[in-house]
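Omission of a single protein chain aside, the complex is shown with its protein chains in their original locations.
Naming follows writing order (A, B, C, D and E), and every chain is counted from residue 1.
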Amino acid sequence: MPDDIRTRIEQVQAKAGFIPNVFLALAHRPDEFRAFFAYHDALMDRAGGLTKAEREMIVVATSSANQCHYCVIAHGAILRVRAKNPYIADQLAINYRKSDITPRQKAMLDFAMKVALEPYVVGETEFETLKDHGFSQDDMWDIAAIAAFFAMSNRLANVSDMRPNDEFYSLGRGSSAKG
Amino acid sequence: MPDDIRTRIEQVQAKAGFIPNVFLALAHRPDEFRAFFAYHDALMDRAGGLTKAEREMIVVATSSANQCHYCVIAHGAILRVRAKNPYIADQLAINYRKSDITPRQKAMLDFAMKVALEPYVVGETEFETLKDHGFSQDDMWDIAAIAAFFAMSNRLANVSDMRPNDEFYSLGRGSSAKG
Amino acid sequence: MPDDIRTRIEQVQAKAGFIPNVFLALAHRPDEFRAFFAYHDALMDRAGGLTKAEREMIVVATSSANQCHYCVIAHGAILRVRAKNPYIADQLAINYRKSDITPRQKAMLDFAMKVALEPYVVGETEFETLKDHGFSQDDMWDIAAIAAFFAMSNRLANVSDMRPNDEFYSLGRGSSAKG
Amino acid sequence: MPDDIRTRIEQVQAKAGFIPNVFLALAHRPDEFRAFFAYHDALMDRAGGLTKAEREMIVVATSSANQCHYCVIAHGAILRVRAKNPYIADQLAINYRKSDITPRQKAMLDFAMKVALEPYVVGETEFETLKDHGFSQDDMWDIAAIAAFFAMSNRLANVSDMRPNDEFYSLGRGSSAKG
Amino acid sequence: MPDDIRTRIEQVQAKAGFIPNVFLALAHRPDEFRAFFAYHDALMDRAGGLTKAEREMIVVATSSANQCHYCVIAHGAILRVRAKNPYIADQLAINYRKSDITPRQKAMLDFAMKVALEPYVVGETEFETLKDHGFSQDDMWDIAAIAAFFAMSNRLANVSDMRPNDEFYSLGRGSSAKG
Partner (left out) sequence: MPDDIRTRIEQVQAKAGFIPNVFLALAHRPDEFRAFFAYHDALMDRAGGLTKAEREMIVVATSSANQCHYCVIAHGAILRVRAKNPYIADQLAINYRKSDITPRQKAMLDFAMKVALEPYVVGETEFETLKDHGFSQDDMWDIAAIAAFFAMSNRLANVSDMRPNDEFYSLGRGSSAKG
C-alpha cells in the first residue's frame, strides 16, 4: 500500500476510532483511491450555502434511491451526528417527502433526487424552483455535484458488495446525540 | 485560473486542436476539476484486459441511457477514432443490443448497463456471466468503475447543459477513419 | 372510543410501554380498526413454517419498497427484537438482496417483493422456486398474505402521514439486543 | 368449515344465486376470512359522501391497474348493476381517464390510482385537489382505504389465481340493466 | 367524402349492421384511411399459421397494455365472435398470463407484448421460444406486424378519443355465442 494511502487511512482511524470499510475497498487501486477521496472532500468539506448536515442529507436520500447499503448506513450515521438528530437519517432513507425537514430542504432534495434518477429532464424549471428557495448558483452546483458523486459511489459500493462497519449502525442514536 | 489547470487545458488543445468544453465547464471549481480528470485518466488510460476502444464503448452506451448530450457526442467521436470504425458509436448510442460487436463485448455492455441503470441488483449471477466470457476480476472492476464514473459525469453534464464542440460531431466519420 | 378498542389499546400500552401510533390513527373508524388488527394478528401471530422474525422480514422489505415511514421504523424495531439482531432491519430496508440472510430467506423475500410490486406476474415459476427451498403451500400463502396485508397497511400509513413513535427508532439496537 | 363462515356463504348464495369464488378461496383460513369480509363490508357498505357505485368505480379502476382478473370481472359486474350502466365498468377497466364520468369522479379516481400505484407521493397537493371537488376528510379516507384494501385483495387474488364465476361476465349488461 | 371511402363504409355497415366509429374517425384523411385499412386487412384477413381468433387475441392483449378504449372494446367483440367464447376477451384485456389459453397462445402473446412494450430487446432468444412452440418465420412476422400495427392504431385512437359503438360492448356475449 502506498505511503500516502496508508497515512490517510491511519488519520481516519485515529479520528473515527475505526477504519470505514470504503477506505479498504478502494485501496487496491491507488490512483482511483486518491481521486475518489479528493473529489469527496472537495464536495463534502466545502464552505458554502449548504451546511454539512444538508450535504449528508443529499447523500442519504439519493443513496437510498440507489439501494446502496454502505452509503445509507455510513452516511446515515454521519448525518445523525452532524444534524444532532437521531431520527432524520432513517426518515430520509425511507421517504424524504415525509421527513421532518424544512421546505427549503425539501426543495433541495427534490432537485437532488431528479439528478439521481432522471438527470436528463433537469432544466430551467428546476433552477427557478431552487432560486425561489434562496439557493445560489453555487449551491445548485453543490447539490447536483454531490448527487452525481454518490451516483458513482453507490454504484461502486453496490457492485463490490461493500459492507458498512458495525459501528455505523448505532452511531449518533444515543441520548448524547440530541445534546 | 490556477496554473496547473491552465497547463492541462493547453496540453489538450495542442493535442486535439480545440478545447473540449468539459475542461472549461469544470474549471470554475479547481479541486473538483483536478479530481475529475485524475479519476477519468486512471480509468480510461489504464492498461488491462479492456482495449481503449472498449472503454469508450462503455461510455457511449451508458451515456446514451442517461441521455447525456455531451458525453455521447464527444466520446462517440473518440470511439470512432479508437475503433477505426465510423458506424459503431451511433449503433451503440441507439441500441447496443443490435450493434456490430462481439458476444464478449455484448456481455461487457450488458453488465455496464446494469451498473448504470439498476446497480442494486448486480451480484454473483452477473459476475459468473462475465467470467464465462473471459473477463478477469480486474476487468470487472474496470467495467463497473467506468460505468459508475460516467454515471457521475452524465449527471454533471446534463445539469450544467454542457454542449459538445462542433468538431466532435464529424470526427472519425471520414474515409480515413476506416484506413 | 368503544370499550373493546380502548381495552385493546390499553393492553398494548401495558405490554410495550407506549401506544404505537397506528392504534390511534385507526381508532376513528372502529369497524376498520377491528378488522385491521384481527387480520394483522391472524397473519403475524400464526404458527407455521415461518418464524415470527421471518414474518417481520417480509414486512420490512416490502414496506421499504412502498416507502412507508411508519411500517419500516415500527416493524424494523420489532424485527430487531425478534431476530435478536441490531443490523438486519436496516439491511433489509435498504437492499434485501445484499442482506445477511439465508438463501431460503432470500427466496422468501424475492417472492414477497414480487407480490408487492408486480403481483400480476406471479405464477407456477415462482411457486416452483419456493418449493425448491422447502416452503409448503401454507407457507406460500403466509408470505403472499403478509405482503398483501402490508400493501394495504403501507398505503393507509402513507396517505394518513402516520408517524412512528420515537421509541421505535432505537428499540433493539442496544447491546442487550444481541444477547 | 366453521358455522359462521358456512352461514355467511349461504346468505350470499341466497342473495346472488351463486357463490362468488372469493368466498370459497378464503374459507381455508377462517380468521383471515372473517377479517377480510368484515373489512370489506366496513368500507363498501358504509354510508357517506361516496355512492355505492362510486366505491365500485374505485375497485374496478385500481384492480385493473393491478391486472386482477377476479376483481375486475366480479366488481365490474357489481358496478354495472349499481350504476345501472352497462358500459362504465369496461371503460374504467381500460382507461379511466377516457371514461364517461364526472370531473368529480375523475378527481376521485386520479387520487385512488395514486394510492394504488405510488402511495409514497400522496400529500397536501392531492388533498387540496380533492377538497376543490367537494370531498370531505371522511370521503378522502374512504377513497384511500378502498384503494388500499383492494391493493391487498388484488394481490391475494392474483397469487391464488382466483377465477371469477361465469355469471359475473354478463351480469348487468342486458337491456334491463339500463331500466 | 371520396366515393371509394363511402363505398367501403357502406359495405361495412351492410355487413355489421352499424358503422364502427373508426371508419368515421379516419375519413377526414382519405389517403391515410385507405392505407390504414389496406394495412389492417393485409394483416388480419391473411391466411397463415394463426387463426383469425388468434390475430384478434394479439389485438386485445396489446391494446389493453396501451389502454386503448376503442380497440379493446371493438376487437374484444370481434374476438368473442371469432373464438365463440364469451369470456376470453375480458380475460386477455385484464391479464393475458392468467387467461384460458393454450401454452402456444401464451408464447404468442408473450412475444406480442414484448413487441408492444419493449421492442428494442426482441432478438434470437424470443425467436427460439416461438420456434419451440411451432411457429414459422411467417407466423412470427404476423405476430410482430399485428402488434406493431395496433401500436399505431392504439395511439391514433387514444389521441383522437375514439369511442367504440355501444353495439360492441354486448356483441358475442350471449348464449348463442357459445353455440
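By our rule, a contact is a pair of C-beta atoms (placed from the backbone, for glycine too) under 8 Å apart; a residue touches a chain by one contact, two chains touch by 3 or more.
As the structure is a prediction and not an experimental result, all values here were calculated from the model.
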*Contacts of the hidden chain among displayed chains*: A, B, D, E
*Touching the left-out chain: which of B:Ser64, B:Gln105 or B:Ser153?*
B:Ser64
*What chain A residues would touch the chain not displayed?*
120-121, 123
_Residues belonging to chain E that touch the chain removed from view_ = 29, 31-32, 34-36, 38-39, 42-43, 66-68, 115-116, 119-120, 122-123, 141, 144-145, 147-149, 151-156, 158-161
*asked:* Please output the residues of chain B touching the missing chain, sorted low to high.
replied: 64, 67-69, 72-73, 86-87, 90-91, 93-95, 98, 158, 161, 166, 169-170, 173
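The rule we apply is simple: only the chains that are shown with their structure count from here on.
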*Give the fewest steps needed to get from chain B to chain E, where each step moves from one chain to a chain it touches.*
1
*asked:* So if I look at the partners of chain C and the partners of chain D, which chains show up in both lists?
replied: A, E
*asked:* Of the chains shown, whose Cα centre falls closest to the middle of all protein Cα atoms?
replied: C
*If you list every residue number at the chain A and chain B contact, are more than half found on both copies (same) or fewer than half (different)?*
same
*Can you check how far apart chain C and chain E are, centre to centre, with Cα atoms defining each centre and the answer in Å?*
44
*asked:* Rounded to a whole Å, what is the gap between the Cα centroids of chain A and chain B?
replied: 25
*Overlap residues in chain C, where contacts from two or more other chains coincide*: 67-68, 95, 98, 120, 123, 158, 161
_Pairwise chain contacts under the document criterion_ = A-B, A-C, A-D, B-C, B-E, C-D, C-E, D-E
